[in-house]
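For this depiction, one protein chain was excluded, whereas all remaining protein chains were kept in their positions.
Right, chain A next:
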Amino acid sequence: MKILNLAVTGAALMLLAACAPSTAPTATGGDEKSGTLRVWLFDEPNRAPKEKVVKEAIAEFTAANAGTSVEVTYIPTTPARHERFKGAFNDPASAPDVAEYGNTDLAEYAAAGGFADLGPDLANWSERGDISADLFQSATVDGKLYGVPWFIGIRSLYYRTDVFKELKLDPPKSIADLTKAARTIREKKPDLYGIAVGGEYTFGALPFVWDAGGDIEKLNSPESRKGVQAYTDLLSDDVCPPQACASLTGGKTVELFASGKAAMGILGNFNRSAVDAGAAAGKYEVMPLPGAEPGSVAPAFAGGNNLGVMKSSKHRSLAVKFLQLLSGKSYQLKMYEAMGNLPTLSTAREELAAKDPFLKPFLDTVAAGTEFVPIDPAWVKIDNQKVIPTMLQKIATKQSSVEEATEEAATAVNAAFGRS
């Protein structure tokens, strides 16, 4: 029995010793000049062209840096990405050296202390001046630069020229025009959705809110409500029936437009290849999403991805070198050709605009001014708790009025920011 008592006492002591939840060991990186560089890039619905460009970059990199190899892992862009990144922060042994991440996730990752401040590393980078300060802002938290903006994605209004011509409609000049056109199309062609909008399509809805003068942090303001009303008006039986559209994500609206089931859609420049592969190919045009004022442009969300270096990286300067190579002009241009990713380097964008008229509406949208989600860990919470989709869906399914739903969403947003 002595043994048992000892064991019990020992176990009790161990429990006591473990009295506070543990935290990850503070990762200290290194600067080895050879070895394997681990890189995480996002998976894409159509990954082959991206993979090809990346392979090219790796070949160039390993040729220039003897004794190195690069191992690329493609990670999903689903919410599971958060788990992957958190896992990497908590366990440096399984972390990559270089990682691509969505700029909306930046604040959370910065708060977790996972990425390295690249300010000093990039001070002498020749192409640094070619990226606008606005864009660098989307990689900066509290004055620290956590990566290089790799590409941006801008959403504009895609519309079917054949349908518009047949019904003698003009491209919409304002949100009111757009709503009217969408209703007309649905009425005359009941098998088409006037415009593909989705209850889970946050970045499709936000331009309406921003255009009305609203803000994510004040969803219950009269301006925000006006915007929410304008968007949810489209989630109705005479445009995009809630039965089908309330649960749609942005990706699904792309599918709807591409497969020819919707006459309009709020799609990104990065969706071009998907649309060209569908039934709508060759029968569409793109224009900036109009605002409420006739002739105005609704502010688009300046989404995009950054490339960063992990704090725990054992190959700091190699990682920075690889990052500079991938985000340099030649590979930004190649990535545009492969994936339609809009370069962050101004000269690269100008070059492309001159060559490819498809880009004009997107660049016009950028020129009209873009908006961004709050650079705060709270945004990830708001996003994960589906605050905005829940708000839109409650209105679309008539479970709540615009006032109730926006009030509720505003409360949730405040809670996420920690101000109750």
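Assorted remarks:
By definition in this document, a contact is a pair of C-beta atoms (placed from the backbone, for glycine too) under 8 Å apart; a residue touches a chain by one contact, two chains touch by 3 or more; residues count from 1.
Rule of thumb we're sticking to: contacts and distances are computed from a predicted model.
This complex has a chain not shown, and the name its UniProt record holds, of "Heme exporter protein C", "Sugar transporter", "Quinol oxidase subunit 4" or "1-acyl-sn-glycerol-3-phosphate acyltransferases", is "Sugar transporter".
Across A:114, A:172, A:194 or A:265, the residue that sits in touch with the chain not pictured is A:114. The residue touching the chain not shown here, chosen from A:94, A:161 or A:243, is A:243. Contact with the chain not shown here comes from a single listed residue; of A:221, A:273 or A:385, that residue is A:385.
Within the entire complex, the positions of chain A that touch the omitted partner chain are 1, 4, 11, 15, 19-21, 23-26, 79, 82-83, 86, 89-90, 108, 111-114, 199-200, 242-244, 246-247, 249, 377, 380-381, 384-386, 389-390, 393-394, 397, 399, 416.
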